[in-house]
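The complex appears here minus one protein chain, its other protein chains still in place.
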Amino acid sequence: MTTTSDRPTASGSTPASSDKVSIRDRWNSLPRPQQWAWLIPVVVLIYALPLLNPPLLTTEPGTNFPLALFDAARFALIAIGLNVVVGQAGLLDLGYVGFFAIGSYVAALLTSPDSVLWHIPYLWTLPLAMVITMFFGLVLGGPTLRLRGDYLAIVTLGFGEIVRLLATIVGPLKGQVGFQGVGRPPGTAADGQPIFTTSNGTAWYWLCVTITIAVLFLVGNLERSRVGRAWIAIREDEDAAEIMGVATIRFKLWAFVIGAAIGGLSGALFAGQIGFVNNQKFDVPTSVLFLAAVVLGGSGNKVGVVLGAFVVSYLPNRFVELAAYKYLIFGVALIILMMFRPQGLLGARQRLLAYGRQAYLRLVGRPEQVSSDSSLRGEGEKPA
Amino acid sequence: MARARRIAVIAGAAALAVVLAGCAANTSSSGDSGSGGSATKVDVPEVTNLPVPPNAVKPAGNGQATCAATTTIAFAGALSGANAQLGINILNGAQLAVNQHNAANANCQVQLKKFDTEGDPGKAPGIVTQVVSETDIIGGIGLPFSGESKATGAIFEQAGLVHLTPSATNPTLTQNGWTTFFRALGNDNVQGPAAAKFLTGKLGAKKVCVIQDDSDYGIGLAKTTNDALGAVAADCQDKITTGQKDFSSVVNKVIAAKPDAVFYAGYYAEGAPLDQQLVTKGYQGVFVGPDGVKDDKFIQQAGDASNNAFFTCPCVPGELLPEFADAYKGVSGGQAPGTYSLEGYDSATILLAGIDSGIKDRAALKDFVKNYDKDGFSKHFKWDGTGELAATTVYGYKVQAGKIVYVGTIG
Partner (left out) sequence: MPVISTIVLAQGPDWIKFDIAAFVSQFWNNTIDGLAYGAIYALVAMGYTMVYGVLQLINFAHSEVFIVGAYAVFFTLAALGFGPSAPGLSLPALVGDLVLAMLVAMLAAGLMAVLLERVAYRPLRRRNAPRLAFLITAIGASFAIQYALFAWRGANPEPAVIMFRPQPVFDIGGVIIDSQQITIFVAAIILMIIVDQFVNRTRLGRGLRAVAQDPDTATLMGVNKERVIVLTFLIGGILAGAAALFYVMKVPAGVQFNGGFILGIKAFAAAVLGGIGNIRGALLGGLLLGVIGNYGATLFGNAQWIDVVAFVVLVAILMVRPTGILGESLGRARV
């Protein structure tokens, strides 16, 4: 019944399960400070990646490796945001790119010399993009969140398309002509060149990774909070959650708004790095790629979606010389991966949250037994 | 019982389908009389002597060039995705120039490295950063689209890597102070007024409908054309989106407005079905498109509706230069030269001429292009201080018997 293997652990009566504790279970049973201690070298390695430029991993000579890493980090941030909506609250969102686009346009409209609006320093656009996308999240979520499942999916898809098409149609948003010279963070290197240029992927990568880690902390805490537990309840059974007193609409709206804010943030980062924003690449296939990152990595699992985002952005960059074939390979890879790991590379599992973990350890004397029944899993695998 | 009813329904359906297709088929005999359109069609005669510059620089050079074996020029542009064909046209042109050069110059084997940007402003910076970081690359061809050019111009500038764009026509590209950016064709500001003059002059149009797509190119071109047309096009405007295939509402608007000419600012992918649907619905006037529409594919995809089409283009048509067209097919796997193939060829030729003159580094090649003043196959190449061609001629074309023929200079 676990996600990683088919060994029977549904009941504690299987002796093997207590002897052979998987790496994952062992990890989960570590106290938080120890987990952090273990994570430090991993984080250092992540920061050092663009400087190491490891031979097999590198995307060169196809595309610049630090920029490919920035791309991956940007995707990771998007995936974490979308995971709040799709993975944690269980709302299928096919129009997430709309929030990403709004974030990009906020940065462009407020920093580009092509825009007639007043201008503010680039770094201020990051929080502002979050606020504005949160507003749009409310506008979209308010009336639509009473829709369920796939109806919500098509409405969000429609929203994403409406945003993109309005960027095309509405004159001041300049369509494909776009905005040049979008702002960037301040700072110059020793040689007088700005640190954050379009071609300097390393600086942008570090900025994006730092933001991503901060967001991971926030989202992780949220996940263990009352809000997060409400999301899980809604995801597993909305009607039951409602009966148990969870204000479903309010918490769904929270998920939507928080997801939107992260999408807007990543959009503003993207705009800053490229330095140019137009209406391209906010289309349905892009939105679908975002969703693919989440599901591929393991919907509902923060680490999983980061991994999925890396795969989705890295593969086309790595095999750039294959030109047309890379998307063919990408498509086939998606099919095959889903065939062998339908729950994603690192599937989400139900765990005790907050103090429940410690209580379990104290009372039972061993780490919690992870059960995996969840609506994210197949219906047929629900415990009989 | 149910089965019998089903069979009855199917039989009825089949009968009805036959009847319907019948009224359709009646029409096919009169289909040839689609020449009804040509009754009102203005006669602009074909001009057969092409203005091919007599001293056009050829990539082969004098055959005596020597250069390092690592000498590389780069092509960066869309080779996959929806916009791939334009990039492929340019790449094949450039590849042909390099092949001809290398065949003639045994001691100077220049490599052409290609990079796929997908025409995507989001992907292009990573690719271009990689291009400029490869020190063997001393010159570039690209990028084909205005959007990706805007996103990457500063990277080329920072690295001092000269690049010639064979197709990005947005006028603002040369206003960024980039010293490495050179445009191998006229921008939208040149073609729009020329097209307007052609429409109201040679074609004698009293009323014009201007339809634009949502591309940077279409928007810019429609604006300059509209500015020059003034009242002639004032009350018949429409806009479409890239990828659109159903133009019912546009066709209804145009037919209600009864114009003498439709000017379509965009590419053939949408222009061809638009013209086809216009003519199918009984539109009798002429259809005028810019260089983005002037392509054999337009004729292929619009079918016989394309007989009402005229084109404006700041380019001599590659497909009319037999020497070029034949050689091109050897590179492209049999495909005829397309839009901007010749610009790609000429751009590569200029870079190769620089390499043949003994240039080994980026700075010298940039200066070489800056001071270049010679004829190419498509036009005379001499740039002003901003990277814009000093003088550009716009040529007129029309479709005649399923082929694009030249009708003289128009501006």
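In order of appearance the chains are A and B, and numbering begins at 1 in each one.
One rule holds for everything that comes next: a residue touches a chain if its C-beta (ideal position, glycine included) is under 8 Å from a C-beta of that chain, and two chains touch if they have at least 3 such contacts.
On a predicted model such as this, the values are computed, not experimentally measured, just so you know.
Here the missing chain is touched by one residue of B:K297, B:K366 or B:K379, and it is B:K297. Considering the full assembly, B:D238 is the residue among B:D188, B:D238 or B:E388 that touches the omitted chain. Checked against the hidden chain, the listed residues A:L138, A:I249 or A:A333 yield one contact partner: A:A333.
Note on the undisplayed chain: of the listed residues A:L123, A:L166, A:I249 or A:L361, the one touching it is A:L166. Counting the whole complex, the residues of chain A in touch with the unshown chain are 86, 92, 109, 116-117, 143-144, 146-148, 150-151, 153-155, 157-159, 161-162, 165-166, 168-173, 284-285, 288, 291-292, 295-296, 299, 324-325, 327-328, 330-335, 338-339, 342-344, 375-381. Contact between chain B and the unshown chain involves residues 2-3, 5-6, 9-10, 12-13, 16-18, 20-32, 34, 80-85, 88, 214, 237-241, 243-253, 256, 269, 272-273, 276-277, 280-281, 297, 299-304, 306, 402.
Following the convention adopted for this analysis, only the chains that are shown with their structure count from here on.
Across the complex, chain B meets chain A through its residues 79-80, 84, 115-116, 120-123, 125-130, 132-134, 146-147, 150-152, 154-155, 158, 170, 172, 176, 214-216, 219-220, 239, 241. Across the complex, chain B is touched by residues 60-64, 67-68, 71, 165, 168-169, 175-178, 180, 193, 197-199, 201, 270, 273-276, 278-281, 317, 320-321, 323-324, 326-327 of chain A.
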